[in-house]
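With one protein chain removed, the remaining protein chains of the complex are shown where they sit.
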Amino acid sequence: MMAAVAAAPSRGIDRVRRAFQRFPFLPALIILVALLLLNGLYQPRSVSFIGITGLVKTYLALMLLSVAQTYVVYAGDIDLSAGAIVSLVNVVIVVLMEQWGGGGFAVLGAIGIGLCVGLGCGIVNGIAVAALRLQAIVATFATSIFFAGLALYVLPVAGDPAPAAFWRTYGGKFFGIPFVFYAAVLLALVLYGLARMRLSTQLLAVGDDPQAAFQSGLPVTAIRIKGYALCGLFAGLAALCVTGDTASGDPLVGGKMTLFSIAAVVLGGSALSGGFGAVTGSVLGALIIGLINSLVYFVGTPSEWQNLVQGLAILIALMAGVVVGRKARA
Amino acid sequence: MTAPLDLARQPFLVASALIVALLAVGEAISPGFAAPQQILRLLIVAALLGIVAAGQNLVILGGREGIDLSVGGVVSLSAIVAGNLMNGADAGIPLAVVACLATGALFGIANGLGVTLLRIPPLVMTLGMLGVLQGLLVVVRQGIPSGRAAPALSEFVTRSLLLGVPGIIWLWLLIGIVMVLLLTRTVFGHRIYAIGSNERAAYMTGVPVKRVRIALFTLSGMFSAIAGVCLLGYSGSSFANVGELYILPSIIAVVLGGTPLSGGKGGYPGTMAGALLLVILQSILTTVNIAESGRQMVFGAALLVLMLFYGRGRAMRA
Amino acid sequence: MSKLKLGGVSKTYGATVALRRGDLEVEAGEVHVLIGSNGSGKSTLCKIVAGSVRPDSGEVLLDEKPVDISGPGAARALGIGIFYQELSLAAHRTVEENICLPDLPRKAGFFVDREALSRKAARYIAMFEGVAGEGFAAEATMENLRPDQRQLVEIMKALASEAPILILDEPTSALDRSQVDRFFEILRRLKGEGRAIIFISHRMDEIFAIGDRVTVIRDGLTVGTSRIPDTNPAAVIRLMVGEQEALVAPAPAAAGAGVGAPVLSVRELAGPGFSQVAFEVGRGEILGFGGLHGQGQSAVLRALFGALPRISGDIALGGERFAPRAPRDAIRRGVAYVSGDRRRDGVIQGRPIIENLMPVHFLRGRQLIARPADLQAKAKPAVEALHTKLARLGDPIGALSGGNQQKIVIARWLIDRPDVLLLDDPTKGIDLSAKADLFALIRKLAAEGLGIVLYSSEDAELLANADRILVFNGGRVTRELTGPERTRYNLYQAAYEAA
Partner (left out) sequence: DTFKIGLSNGWVGSEWRTQMIEEAQAAAAAWKAKGQNVEVVVQSANVDVPGQIAQVRNFINEGVNAIIINPNSPTAFDPVFAQAKEAGILVIATDAEVSSPDAIYVGIDQKAWAEASAKWLAETLGGKGNVVAIDGVAGHPANEMRVAGYREIFSQYPGIKILNEVNANWDQAQGQQAMQNLLATYPDINGVWVQDGMAAGAWKSIMDAGKTGTIAATGEIRKDFIDLWNKEKLNSGASVNPPGVMASALNIAVLMLMGKELKQPATAGQYKNALYLPIPFIDSKNLAQVTSALEGKPGYYSYTSQLSIEDAEALFK
């Protein structure tokens, strides 16, 4: 009876709030557009077709890894081994492609095995965290050390080249459009499909309150393992992109990507506590990180200040994203 | 008597038992591993980690997904600041220690303000802060005189101070006692557990939630700063990024010590044992002559197994 | 033939015996009431049937065949639906998603069938049309709903299981009268369809309004079952409390007698959910807040305690201006606040009882050091005054039953005596004997010169204990009932008339 009185003037605010609740990535989108404009202002060529192609080529891997991270974050978990999985899959496919002669079938076979390895690593994480009930942060840190060791075992030193067929495809064009754009479109479709999967809703419900989800009759352990499996699979896909962009095997290549993937997830508006977020945001978050790094250079920051300015800019973007998102939803 | 001790005791015993077991393994693999002198050296290394883990422990106890990833940056920065200020002279030590504590406190307060006033999740806030600190390191290193430790500091960390035991181990012991008293015998300690268990209820009973949490992050920064100074003494000269190694191990030490990342329960004695456990494990692996890939795999697997001893969460269906 | 039968189920948590030996027999087509004081094991029994707690021993029979309920999923498959006392909702999911969460309609195996989901949810939402309140919609997310609305969603979720056996563990504790009435209509219909329903409530009137049979649990033991027509409240209470004499409600307060100078006075108070609130509370007085659920009573109490932002108006404590910015300010000035939502606002979970008792004292006593012996000495009298059942002050608070936990939450305010005591539905989910203890104590505190404000969602409780009642409607005080005006009729009339 009360609330009806005050309804009229707040309708517009209400709509904004609803938009931010439904699309948690709106703050990220705003930041991204601003960064694109600034990059274009300081270095017009960076937002040209070629510039954007380069951006996507370089950051497609981080986008995929951030997507991977998002699925575990949905359920309130985290995966500190995502980067190590990238390294492992990267060296596995490069070594296999080399051993099998580098032909078309060798490439496809190696990709298949690589994705299975990613999936397997994800399942191992899932079992450690969900079935054995170890705390996600520390358990996946332990598995990350294990996976990194395994990668080192598979390829003891960085530098094995990937077959030209592989990276020329990744870096090439078809009908005048770079391959990575096809990949990006495919990714969008896959993510659209995944968002409609029961698993996505279930992961988010688990993230909101695992005990409640369990009591509702959801197979919480299985759902969390599936989340990690999905994470491993997407980390495997990220490894394919890394391999495409770097054309070689490197047992250390993914190590630093883990923390960036977490930052991207947060920039994208997902809550690390689980239950709330969107993979779209994580994709935008990955691009934001890339654009911040190049903008810091394009505005002419002296070299010794670049790391600091990047760090500050990312911190501010993280804080702004969290605060704006919350204010807008409240 | 009071519960914090009760809760801390059990994991402490588990970790201690594991320490003894690991020492036995080490001694079996390479005779001399568990010799008193070597154990003292391991304790020095464990003390460095343990001091960082003290701050980490406090932040984690405070709940609300408390975690401090910026400890690594603070350790590095403090080692460099201390090195420059003392510049190899004993007279510079007091100033260096004060400056480092202030630096650590400053970044801790910044973390705390971000976490409380802006309500940024601690993982995010401190991850961002770590990036800032790493950038700052590059800037600070420009045009500095030197990064040498004062001789007295090096002595304190590596040479015997009392009863054949180096000063840093005494310092660690002191920190351990202070931490236990702080957590069990002070109002502040009770408040830490209260906000870690149910922040809202704490707020409704008059606990200054934000101030307590800011204080926790501040203390974490200060402990990291102390560790940074000690690390300078340990290695004799400052160099970049020394602290990065402490970020995740400090968290693992806390968890192996029986403080869950969800906060609100646990204590420091377990963390001390956890830190020592971690250092012993690493040392054993160094002395075993296998390829690095093997060492890493064994280390990762061993950590998982160790966590099974007490790091496990509650079953959904009790 | 019984639909569901429990034979000697038991459950212990460490040293706590939650359920000693639970026996229960429920038939199809009946509403079987389960009653027992706090911590007697009702919820534990329900959770065992629903598969979310693993029993230590005993058997469960469905249609007289023993079954193994291995988890909540298995229970659902066996045809058991449940309303959880503590709710089982996902805060960021929508109403319709929550209703269908246990069994999301699927399309092509992996995908959610959105249309089927909306259709399914709409059926249950429609059942509460008109009573669900402002802001309730299929697309609303849980975090934006009020507690009573969340409880309705949990009810819908339980109903959506369409299970032959329905377990309802205190489904009405946050609902207002119209919502309860609607719910009972639905229950009667389900009963007619032949469902077996287990219903738990602490409200005696509800039990007699809806129940067919009642089973009483005392200290984890089933002590008896009777047909509702063959029994009466007094008999049920006797069974609940055992050999002890049944506790009678305290005599109505002597209205206005012995009321001293105003200790708390409020003028033109306005804030989120209330406005133009004005009243005075004298020393020795118990002022009641009444009216339908959620008309601003709790918000006013929280505002007085400094726990609500953005309020305006004047508050005076003992004649001095008072503008609390945080509970800390209020506590320092001698204001105490007890919330009925103990899980959220009251209990510091996982910590020892003693730590749950002391925070207020730390603040009021300006303490820095916590000496265990000193704390014990201070805590003992407060705990004993409330007849709290506990083994040691060092035990974790989780070892106590809900009612005893609430007593601890109240006891923490008694170590340093406050001037004003704000009670925000303090007996929610507390059993009858604990309630009696509590109100005796409140009266005693009033007699010692405290000013007390009591909001209760139970009218009988309010009428029996408040010297004066302010009836809230739409965020304002619409009527004041004093002396002989304090009748159930007047209270309802004031509560239900349009604001």
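Lettered A, B and C in written order, each chain numbered from 1.
Methods note: contacts are C-beta pairs under 8 Å (C-beta built on N, C-alpha and C of every residue); 3 or more make two chains touch, one makes a residue touch a chain.
These numbers were taken from a predicted model, which means no experiment stands behind them.
Displayed chains that the missing chain touches over the full complex: A, B (touch as defined at the top).
When the full complex is taken into account, the listed residue touching the unshown chain is A:Phe298, out of A:Trp100, A:Phe181 or A:Phe298.
Of the listed residues B:Leu13, B:Leu101 or B:Val138, the one in contact with the hidden chain in the full complex is B:Val138. Remark: the omitted chain is touched by one listed residue; of B:Thr184, B:Thr259 or B:Ser283 this is B:Ser283.
Taking the whole complex into account, subunit A touches the unshown chain at residues 43, 45-46, 48, 50-51, 54-55, 58-59, 61-62, 151-152, 155-161, 167, 170-171, 242, 245-257, 290, 293-294, 297-298, 302-304, 306-307, 310. Looking at subunit B, the residues touching the absent chain are 30, 32-33, 35, 37-38, 41, 45, 134, 138, 141-142, 144-148, 158-159, 231, 234-237, 239-242, 245, 282-283, 286-287, 289, 291-293, 295.
What we mean here is this: only the chains that are shown with their structure count from here on.
The pair with more inter-chain C-beta contacts, choosing from A-C and A-B, is A-B. Farthest from subunit B, judged by the mean position of CA atoms in each chain, is C. The distance from the centre of subunit A to the centre of subunit C, with each centre set as the mean of the Cα atoms, comes to 44 Å.
The residues of subunit A that reach two or more other chains are 211, 214, listed in rising order. Of all residues in subunit B, those that touch two or more other chains are 316-317. By the touch rule above, subunit A contacts subunit C in their complex via residues 1-4, 21, 193, 196-199, 201-202, 204-205, 208-209, 211-219, 275-276.
If you check the complex, the residues on subunit B that touch subunit C are 1-3, 6, 184-191, 193-194, 197-198, 200-208, 264-265, 316-318. Note for the complex: subunit B touches subunit A at residues 65, 67, 114, 118-121, 123-125, 127-139, 142, 248, 251-252, 255, 260-261, 291-301, 303-304, 307-308, 311-317.
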